[in-house]
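In what follows, a single structure is set out as structure tokens and then discussed.
Chains shown are a subset, placed as in the full complex.
The chains carry the letters A, B and C, assigned in the order they are written, with residues numbered from 1 in each.
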Amino acid sequence: MIETKNLTYFYEDGTMALEDVSIDLNRGRKVGIIGSNGSGKSTLFLNMIGILKPKKGKVLYKGKSIEYNKKYLREYRSEVNIVFQDPDKQIFYSNVYDDVAFALRNMGYEEEEILRRVDRVLKRVGAYDFKEKPVHFLSYGQKKRIAIAGVLVMDGSTILFDEPTSGLDPVMTREVINIIEDISKEKNIAISSHDMNLIYELCDYIYILNNGKVIAEGLVEDVFVQKEILQKAGLDEPWLVKLHKKLGIPLFKNEEKFFEYWSEKYGK
Amino acid sequence: MLLIDKYAYTNRLRNFNPMAKFLFAIGALFIAIGLNNLYVNLIIFLIMFIFTTVIAKIPIKNYLKFYYAPLVFLLVSIITIVINKSTNREVFLCSIKIGQNYFGINENSLSESIFIVFRVLSCISSMFFLSLTTSINQLIKVFKKLKFPPVMVELIVLIYRFIFIFLEESKEIYNAQEMKYGYVGMKNSYRSISLLVKCLFIRIFEKYRDMIISLDSKLYNGEFKVG
Amino acid sequence: MKNKKYLLSFMFLLLVLAPSISNAMHIMEGFLPVKWAIFWTIVTLPFLIVGINRVNKVFKEDTNRKVLLGLAGGFVFVLSALKIPSVTGSCSHPTGVGLGAILFGPTTMTVVGIIVLLFQALLLAHGGLTTLGANTFSMAVVGPLVSYGLFKFLKKRNVKTSVSVFIASALGDLATYVITSIQLSLAFPDKVSGFLGSMGKFLSIFAVTQIPLAIVEGILTSIIYNLLLEY
């Protein structure tokens, strides 16, 4: 339901951050925004949630330009929210429960309703078991789940994820992917990342950002096979794509499907 | 992140001898408050204005914005100085009577105010010249040459570096709070700002813990030397 | 945790040395006539020298403290750049300066304070170079001393800590504001009613903003104190 239209953003000193960026999150359930560090992914997200205001162009929500007054933004953010990269900078309490309840308390919900919602969301992200532990005893991956819970609890329609798996080890990466897959069943999702294998597996539609400009967009299967564009953006091909191109086999969305295909074909 | 700092590294005079820039600005400051002469101060202001915008190429629009906050303070203070209270109407150029007292503008305070305004403009423009054309990293070398106490120089080096680490963190925390309605209404705002300060405060110790390990591994011997 | 001890002493500081460089009014660049600029620089100098000696001594015992004090300085600066909505509706800066270091004694605050004020002048255009002496005296000498003294005094009297924290930080803030008013009145005595008249004007003008601010500051500092206790 969110779109940006010819969005341009530059910093006070004139450094260009985003130029003429048009992005439409309706193109897929899970839209990927990929690009190298400094390509503008985070700035784009900050524009999309109304923290930064575009210098030119606009952000549309349900087809209408978003407004930058307090009242509008309050309403807007109950629908559109973001999980930032570093959980340490979005967890404010040393107590898991209080932290996840933060947004609801700020919104003025009854404690009873808060309790219900927080519990539900903690279960959903698999954090219910350690909800009694103080936050500084949690591992990075556990904190990440708390951070997701803290946003999920607002129950909006769209969630942006900024580098959701950076710094996570393989097991935790898998868990976060599962959480995102689960959320995406009922919400619109956008993910920014420079981890190509992640985006390739998770997203259905992607935009490639390079130096603040969209240099390609399309269905995952169509964009990821354009090696020159990925290279220009400083990105890698996912290995399944490499196999597809070098070995002349069909393109598979994930490794399970590929190995299935292989064993059927070659009986190995 | 801090606009003045950004300009200090990108302006056209950035590579000009830092000591010269420093002495030029400080000299101008001394002359400005020392002579306290209207014409001299006007000239200093014009020179600094031209040096900073035309030669160092700081965009005029942003340059003028830097004056905004100080000028508000100036305005309030000037009003305070200019308006006096007395029971005697004679001391004023013009006045109004409120109750038993006259409130008005006295000739002496008016002329004093004019001097203040010119002095402030010339001083501020001199300071802006320095801070917009000379980076802190250059100033640190100047301080060292001027034989500032070594411990001050070291603390300046460290604080300058850490300012940006904390600034970035505070911004990220602030954004995350803002997204969760942390700054809707007074009560939420106070709670959020307190939480933010707490988070940063705890960060001091986390960083300290990690940094002394890093110092150890870099053979730190108690001194942060500058070249 | 070994840090716990540091944390506690630092916390103490946070509370005590609240009169903040951050939210007090900085006398702007060029505002003071030359003799007063020099006068306040000279008055501040002894405190600075004592502070530097003190700091040097602490660093001699533990050189790692340089980093800790540096971090505290960065923290204080950043607090001064934050904006919070204040009671008066305008935006002000939150509390917390003092933070400097009780570990190092209150005079250390003068050293960190003057550096932070220097950065504020150069990077934020708050305050100035010619007024650095006067601003340091009100914000990094008198303010911390008042809060520090009050906190010690109240603690001895067994006043509840959060109350002591509130009083110490709020009054420290007010002290800074009174000193600034005195500095301005000395420099600009009323042409009609003299120093006292001028003092009355400055105090009443700034009272509108400074008294509510002092209260906010006190409240915030207590909240932060309690949050840190939880941790």
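Going forward, contacts are C-beta pairs under 8 Å (C-beta built on N, C-alpha and C of every residue); 3 or more make two chains touch, one makes a residue touch a chain.
Predicted, not measured: the structure shown is a model, and the values here were computed from it.
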Protein chain multiplicities, whole structure file: A x2, B x1, C x1
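What we mean here is this: only the chains that are shown with their structure count from here on.
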Middle chain, criterion being Cα centroid separation: B
Label of the chain whose CA centroid is most distant from the centroid of chain A: C
Approximate Å spacing (C-alpha centroids) for the pair chain A, chain B: 39
Centroid distance [mean C-alpha coordinates] between chain C and chain A, Å: 43
Where chain B and chain C are represented by their mean Cα positions, the distance between them in whole Å: 16
Two or more partner chains touched - positions in chain B: 195-196, 198
Residues of chain A engaged with two or more neighbouring chains: none
Touching residues (chain side chain A, partner chain B) in the complex: 12-14, 46, 49, 51, 70, 74, 77, 81-82, 84, 86, 89-90, 92-93, 102-103, 106-107, 150-151, 154
In the complex, chain B residues that touch chain A: 3, 6-7, 10, 59, 62, 169, 172-173, 175-182, 184, 188, 192, 195-196, 198-199
Residues of chain B that touch chain C when the two form their complex: 2, 4-5, 26, 29, 32-34, 36, 66, 69-70, 73-74, 76-77, 80-81, 83-86, 91, 106, 108-109, 112, 116, 119-124, 127-128, 130-131, 136, 139, 149, 151-152, 154-163, 165-167, 170, 174, 183, 186, 189-191, 193-198, 200-202, 204-205, 207-209, 211-212, 215, 220-224
